[in-house]
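Every protein chain except one is present and positioned as in the full complex.
Every chain is named by a letter (A, B and C) in the order it is written, and numbering of its residues begins at 1.
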Amino acid sequence: MSAATHGSHAGHDHGAAHGHDLPFWRKYVFSVDHKVIGVQYTITALVFLLFGFSLMMIMRYQLAYPGRPLPIVGSWLGPGLVNADRSLSPDGYNVFGAMHGTIMVFLAVVPLVVGGFGNYVVPLQIGAPDMAFPRLNAASYWSYLSGGLVMFASFFMKGGAAQSGWTSYAPLAVISPGQTVWLLGMVLLITSSLLGSVNFIVTIVQLRAPGLSFFRLPFFVWAQFVTAFLLLLAFPPLEAAAILQLMDRIAGTSFFMPTGLVVSGQILPTEALPHTGGGSPLLWQHLFWFLAHPEVYVLILPAMGIVAEVVANNTRKPLWGYRSMVYAIIFLGFMSFIVWAHHMFMTGMGTKLSLFFATTTMIISIPSVVVLTALILSLWGAAMRFNSQFLFALAFLPMFAIGGLTGLPLGLPASDIHLHDTYYVIGHFHYVVAPGTIFAIFAGVYHWYPKVTGRKMSELLGRVHFWPSLICMNVIFLPMLFQGLQGLSRRTYDPLVYDAGQAVQGWHFVSSWGAWILAIAQIPFIINFFWSAVAGKKVSDNPWDATTLEWAAPSPPPHGNFLKSVSVYRDPYVYSPPGRPSDFWPQNQPPED
Amino acid sequence: MMAGGYSLWLPVDVSKHGFEIDRLIYALHILMAVLFVGWGIVFAYCLVRFRQRPGHRADAVVIKAKASKYAEIGVAVFEAVLLLAFAVPVLARVKNQFPSEAESEVVRVVAEQFAWNGHYAGADGVFGRTDPKFIAPDNLIGLDPNDPHGTDDIITVNELHVPVNKPVIVRLSSKDVIHSFAVPALRVKQDVIPGMTIPIWFEAARLGEFDIQCAQLCGNNHFKMRGRIHIDTDAAFAEWKKSKAPGEAPKVSEEDFQL
Amino acid sequence: MVNVKRVAVLCLAAVGVAVSGSDVLAGGPMGTATIKGKAMLSAAKPSMRAIDMGADKACAAMHSKPQYPQGKMVFPDGSIPYAFIYLKDGVTGKYDTPSTPVEIDQQGCMYRPHVFGMIAGQPLLIKNNDDTAHNIHALPKKNAQFNFSQPKKGLENKLEGSKTFTRPEVMVKIKCDVHPWMSAYAGVLSHPFFAVSGKGGEWEIKNVPAGKYTLAIWHEEWGTMEVPIEVADGATVEHTFTYSKAAAQRDVNVREVTVGSGPIARASNP
Partner (left out) sequence: MSATAEVIPHTVEPHPVTGVYNGKFGMWLFLASEIMLFGALFSSYVLLRVGSAEWPHGYSVLNVPLATVNTMVLITSSVTVVMAWYCLQLNDFGKARLYLLATIGLALVFMVIKYIEYSSKFEHHHYPRTNLFYGLYFTLTGLHGLHVLGGILVFLYFVGPGAGMWKTDPHRYTNRVECAGLYWHFVDLVWIFLFPSIYLL
């Protein structure tokens, strides 16, 4: 960039690189710069997001029109995935279902909010030149990409991709094709997450700019901090579970295989399934959900962080109850480790244990209510600026509210008897992650785009993107709640088989059309994303008149981020301070200014 | 057949305990609606009132919103009430307070990919021994032909009959993977875990024929794992049992041969 | 040279005549000898029940009379159908892989045919003639497994090349996971000298070249037996296989386990 940057970076070694005198592939491909890695994460994850969504659109055709041959894509899919008449096969449905879940959670949303936004924004927001371990950061991305490619390649391998659901319950997963590759992919993804989380925690603790105390951290950084701890401590048990299941599959151990199984009329052990038994299918579920429940908060906490940033910036006032929000998410993080078995109420656990987990589940809902209430109260007395990112952040609030509230009937074991494993569950968590987290991701993209590119995205296209997306999200997911109340089991290839399915088949039709229109509604976003990078309106370093440190760096920030060292003098969101003419007071502006 | 249905709420309930579950679901949805509308009103008011416009500046002085604290406390109290007053008693009754076996109809259900095998004890009231080595197309649960208790046992596939107004105990087990025995109309759901026998119980209050669904992904034909449960009068139930009781071994003639 | 007579295995089966593989599958050195005989059971008949198709209305609707498990069928004179008889050892010629597929029909929720022979590499044509979903799950030991669904009537899958059974294996079990009573058995050989016993337990293997062989029989319920046999050109040799209890070796792994059962999950259980 400028001479100043040049000077401050003289004498780089091979690892940390100059921004300008490196070959293309070192600068943009095998870079160790957190910003390049953040962008790599974002783009890779957006591609996987689209891919995961495409799988679902194919499944939605089968659900809307059971048994009808798939138009166009039917002829692209291999014989295992479609029937002879080119309609989606039951195996194909299960493959797509399992991979949709896996891709969306592990390859799209978490990499976007943590790998993408976390990488790009956290060092900037804390005034650091980079992550604490830049090369580890790159290793994390490449491990993620390898895991993603392994998952993707599994579609083309013998036996196909995994088809036992993203939860991979044993013994089904142990005896089903495609699972070994899935497990190998998971091990790579887990490794990536672990490397990333170590890096985030060290960065946030060690590399904060002078004056940036913990309670002056932007809420987004707090969210990433808690998230990193969840990833650090919750993923290893899944890794352990993956190792054990891998052993079950390739070494023939029986960790998750009980005694006395008769699979397809064959008494185990057989040559193909040499399991002698003695294991416990529930062990897998405990290990899996010990990760996967904190994983839910990994999906939602950074999203809350993004929304908080966008809300504070566009209401032009400080967040209401910043400290209580911070305490709430720390509490949320702790509690998320002792609620996992509420996913297992129907496994026949004793009532005492059920009640323990129901109680912790009710308790964990309180901090979520605190955060949501604080965000809504932050709107009070605001001077709202309705730009695209704020629209998405605003929409996040009621959508997340529906997602959170519908969790209550599932958290109580008695009402869960009727709703467990029905479409109600699907509606519930999709309200949290689709119009919840994914809207937050969109808000983040619109918000930080000028920082990354130096240009703004089109407001008009932003609105054309927002309104149909908001409507379609509800058209897709609200009917699922009705279907669930009727008692329709999830993962049902042909809903018409059941009475419950027939009673709510119309809603499948509605949901499916909602999904396809939602896909069309993403076209303006894709155009906006690429077109604005070259033709968007050029803007200043701080186009949103924001207070946090990332806006003190040039847009795009050079290698090393800041032109001169930054210090922090105040809380993160000093907007509209009384007695000052300007309606924002950046964190790094010295008071005597 | 009512393909294209647009049902909005719970299905018919034919069990004696189901109303308690339904009541809890009602109460929860009312709570959810109250909270959502409450938030929504504040939200909508803010959107209208606090827009950016010339001459309007955000009020950075933090409002003292006692309301939020009350709301949070209210939610916590309400959840506690739901948990203790509604959820706990239902759970205790459904899961723990089993009727005595003598007063109930006991059925074994052996799940497999992709069928529900029913097993009734027959006239002697004792279940025959089972062993995988006897599994055959006419003996899907592997009933031991040498066990005298088993000779009168009734075996069904995807078809259960139970008497109305009498407690029914279902002992669930699985041959292969995890299934989930779900009867929405009876508000019954229980995962079937291989290696375990898990009993559940219910009492039907109305006659009819309803779906048994598998609620846990169990393989490629998971969707096809549909059984029917018939709730019969005592007389009809006895009649059905009699009609299903195995009689003399059938005489096979060459007419029965088809390659 | 692939010289396949356009007589499907099924046509012969329909009239209940014993089926000789060499009659329909040629393509290698053929002889003029005939081996024929019967399959009989001298032991007590097994206990048997009619198949309960209540599971699927579409299945039950296709049958006016009860269906019996084929493996347990014994005719009044003690003869048994569905035995697979083949030349186990001694065949020296090389036989072409026919391109005509073996058809497996799912009809009335039963596999037709229930027992059949084929030459390794021969295509398999699997049809669903039922108004319900079927799942075809092959459980070979030496060949590749397959497991797929045919969720509606009229679907056909042709398995060829590496997808079909490419190695000799007696027998490969095929079953439907949706209708657990449905099963079929394929005897995969490298030559066409096999037969399946039919009415009266009769079977016949034609066009056998002169030589010494081991003749073997397989039956799903009663197990396997072998006998050395020698045939001369133009001769007809007869052999009756009789299963007594002693001869039957059931190919099952005997273990004392209750089906799908384990410790009762809860102490509060009645």
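Annotations
Rule of thumb we're sticking to: a residue touches a chain if its C-beta (ideal position, glycine included) is under 8 Å from a C-beta of that chain, and two chains touch if they have at least 3 such contacts.
Keep in mind the model is a prediction, meaning the values are calculated, not measured.
The chain not displayed here makes contact, within the full complex, with A. Checked against the full complex, the one of A:S89, A:S164, A:T253 or A:Q266 touching the unshown chain is A:T253. Contact with the chain not shown here comes from a single listed residue; of A:L287, A:M384 or A:L488, that residue is A:L287. From the options A:G97, A:G116, A:G178 or A:G560, the residue with contact to the unseen chain in the full assembly is A:G560. Annotation for chain A: contacts to the undisplayed chain at residues 8-13, 15-16, 128-134, 136, 194, 197-199, 201-202, 205-207, 232-237, 239-241, 243-244, 247, 251-255, 269, 274-276, 278-280, 283, 286-287, 290, 560.
Convention: only the chains that are shown with their structure count from here on.
Counted by C-beta pairs in contact, the busier of B-C and A-C is B-C.
Remark: chain A and chain B have CA centroids separated by 32 Å (rounded to whole angstrom). Averaging Cα coordinates per chain places chain B and chain C 40 Å apart.
Mean C-alpha position of chain A lies 52 Å from that of chain C.
Shown for chain B are the residues in touch with two or more other chains, namely 95-96, 112-113, 132-133, 135, 142, 175, 193-196, 198, 219-221, 224. For chain C, the set of residues that touch two or more other chains comprises 133, 135, 147-149, 151, 177, 180, 183, 252-253, 255, 257-262, 265-266. Note for the complex: chain B touches chain A at residues 1-11, 20-22, 24-25, 28-29, 31-32, 35-36, 39-40, 42-43, 46-47, 50-53, 56-63, 65, 68, 71-72, 75-76, 79-80, 82-83, 86-88, 90-92, 94-96, 112-113, 132-133, 135, 142, 175-178, 180, 182, 184-185, 187-191, 193-196, 198, 210-211, 213-224, 226. Those residues of chain C whose C-beta lies close enough to touch chain A in the complex are 133, 135, 137, 139, 141, 145, 147-152, 154-157, 173, 175, 177, 180, 183, 252-253, 255, 257-262, 265-266. Residues 95-96, 98-101, 104, 110-115, 117, 129-133, 135-142, 145, 155-159, 169, 171, 173-175, 193-199, 219-221, 224, 227, 246, 249-254, 256-259 of chain B are the ones that touch chain C when the two sit in their complex.
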